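Missing here is one protein chain; the remaining ones are kept as they sit in the complex.
For clarity, chains are labelled A, B and C in written order, and residue numbers in each chain start from 1.
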């Protein structure tokens, strides 16, 4: 859609992969139809892997931060990441009740594929709740699916175009009572790249705003609407700027401003976490111009964050919209349906409100 | 202006005073013109008092919470309020460099007027930086001004209509490079009242959004624009719902979503604090309908917060707009000027974008 | 040993089970000898379950708090518990790399045994690192072990005497370079019971203090000493006082003072978490004597916490010592050895320093 969010320019793929060295891979499982039989299906689930590419993420941890806006969520590995200021595994996104199996398979991967022998590994797995469409108690993700997502993320193709919508961890997710899922966006300046990937699973239909236009209200009658399920959003922010974990924490907090602009009221039963990491490949433009040593220099760098914050807010807002726009209608367990947002109607509304 | 923000209804005054038992008073000092002479002027400063009315706020502390979104700010008393979950003095808002004198005069007030003899008092004073228009280093607020604001807040008239714009703590403040200051708004349902008062002092002109419409972009050329000063916002939320301090903390976090909708990117050098308190005069509607004792009941109450969150986001967004709409052009020290936002232009833009 | 820690009296069992309605169960797996073969053994591992007994912990959640002193740890479920102020599953303790499988089996248990059908469950599993003796990458804990620990905890026998030392989650753990493991202690007054259970796995030999006596220095030469592994401690505090989650958070923070007294310097690579919960069966003695309504009353209750803090510090210090005193020499993978602390030597030193 020809909607421009904000002032800054997206990168080549308008994806988190515009940050050099970041790869994304999905594994998607869609199987079965009809009534829910726990352990059999229907299955609408998957895993998305986001990887900072390097020989060994465990040996070369990335600086990172986590912001827990509303911590009704089951993500693993976040407390250690907050405390140490680093992430030492790929980041995986999945369905709530699969969180721990996926974390356990990630341990296998670290041991078997990355050759880690230190028996202290902190797997980072985040989740939103896909049980409206998926047999969530069935926990259908196997080791092979986790490996598939990771292999794709680490492959050359993992650093280019990113599939969005009903894929990977986003497979069964909703957004504003439409179909949601995975979305991504980026902002690139002369000095840095910053990309965002979201797993979208929150929102009431009426609350949806697109670039400030109250689109949701106009679409509130479109059916079938399904049952409202209170949901969550996971936001992963990557940048090539060499930020400290304290600075990344501030960046992570800004993602909430982007979420707010799409129409979130921050539901009580939402698990809204932002994970930000740095591939540390670029210094801030001012880090060598300082006059008086490290302390003066630091102050200048801090002010530079304002532009990084803007990039974060814009890319988060747009990634959420991309998840919504790229998702397709899905029928899940017990014939539950989430319809895709009708893009032609959106276009029409946007133009009526003086946009597009 | 005929702009309706959100779904819920404001109270009688559309002010924080719609929460029964909450009073507001301002003391405003405007004196002198021309070049800055520190200690002489020009003076553009004041104090705003927000009081939960009771015989003694020290004896009957109010449950409270604080959310520090971006803690580049000098407010006093917040750490103890966070830790103990209560506030035990009136809340005062003022100019940055007057923070500590105002806190000290508040100690006088507690001793002289409220008869507190316990030599451990935690004054809550928050601030934004008015030095673009005010002789801030001069610290012109005297004890009499603090007492005046408090006396007005405790008087019967303090519980009705609230002056907005260039008054009290908001006197020298800016908003989106227009004149800012104090703004307030409320939301009232059958079950609770919730009011917000802000001291607005942040924003770049181009970023201003009004109910989602990019008004700021269209007004970017209007002059004189003055110098951009990175600023802050203080948000005070009051409710008569009997919330725990943990629940109030969640409410406080939601104010950020309202701020986001007006066009904030959360500046590095902003002191954005939200203070929420409860007058504890009403229970949640579900607190007696519980089936299985306190634990089940508690869960129901928690879900009820979703409506409280919505009220908070709406009232915060609207309070910021009210501060902007009610402020008037001011010339301050060194002939610095902040112009009032041109309301007729705003109206015209809003209607062009399909609103109003 | 005849060492009295502190002023308050322990309960009947000197165990966390002295808090009415709290049960404990262990499952212990000891199998194989000799060189490590990942996936085969030697196996020295287990699970400990701590349960607040009620028909359904999911329906009747317990108020809870978590304090992350040094969050180099992989525990699951803590962020949601912190945020919501409740725990909704039994608490399990185990070996680091088994954390996620144990959490996944706990989901099975909630579904199969407690009949939970809500696909949003927050399993609380904490860990310390037993890999010095155990084949940790082998992850030998099966569903049956988790069920065994839970069944025992829920059985009538789970509320009495608690086994300590090389049992359950504590099976392979160390303490001050001696054998560590599970330890427990309690303090009971006329008004409340408070119990602590620890999984001890930290400490350098030389740093050990027993009731202030530098016992560790005197024992530093005793061999074989094994390799120093930087470790952690998990502390679970239970009380029947009806505390808010904010108050429980303060209680949780006090456990650190007890840890400090045994000789901790808070290692960089330690995962030191304290989980506190309330069975909510008793109110504080002052909660009905208040003069002026809820706010004054609340203040009195807050001051009452001083006694609760003392109970927490004392019981934590003693639980750590009990873990040490009750553990037995163990030979694990690759013939690694942890010897039991020599109790006769301890006794002799204590008496030389004017104790016992």
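In the analysis below, contacts are C-beta pairs under 8 Å (C-beta built on N, C-alpha and C of every residue); 3 or more make two chains touch, one makes a residue touch a chain.
Keep in mind that this is a model prediction, so the values were computed, not measured.
Participant: Quick one: jot down which shown chains the absent chain touches.
Facilitator: Every shown chain touched by the left-out chain: A, B, C.
Participant: Which residue among B:83, B:143, B:282 or B:347 touches the omitted chain?
Facilitator: Spelled out, the listed residue whose C-beta touches the missing chain is B:83.
Participant: Return the single residue from B:22, B:50, B:87 or B:103 that touches the missing chain.
Facilitator: Of the listed residues, the one touching the omitted chain is B:103.
Participant: Which listed residue (A:7, A:33, A:59 or A:328) would be found touching the missing chain in the intact complex?
Facilitator: Answer from the full complex: A:59 touches the omitted chain.
Participant: Where the complex has a chain not shown, which of B:123, B:214 or B:332 is the residue touching it?
Facilitator: B:123
Participant: I need the residue numbers on subunit B that touch the omitted chain, in ascending order.
Facilitator: That gives, for subunit B, the contact residues 38, 68, 70-80, 82-84, 96-97, 99-101, 103-104, 107, 111, 119-123, 129, 131, 136-137, 139, 269, 271.
Participant: Name every residue on subunit A in touch with the hidden partner chain.
Facilitator: 59-63, 84-86, 244-246, 280, 292-296, 298-299, 302
Participant: Considering the entire assembly, which residues of subunit C contact the chain that has been omitted?
Facilitator: Counting over the whole complex, subunit C touches the hidden chain at residues 7, 69-70, 206, 209, 211-214, 230, 250, 253-254, 256-261, 264-269, 302-303, 305-306, 309-310, 313, 352-354.
The rule we apply is simple: only the chains that are shown with their structure count from here on.
Participant: Let me spell it out: compute each chain's centre from its C-alpha atoms, then which one is farthest from subunit B's centre?
Facilitator: C
Participant: Could you please state the distance in Å, as a whole number, between where the Cα atoms of subunit B are centred and where those of subunit C are centred?
Facilitator: 45
Participant: Multi-chain contacts only, two chains or more: what residues does subunit A have there?
Facilitator: If we look for residues of subunit A contacting two or more partner chains, we find 70, 269.
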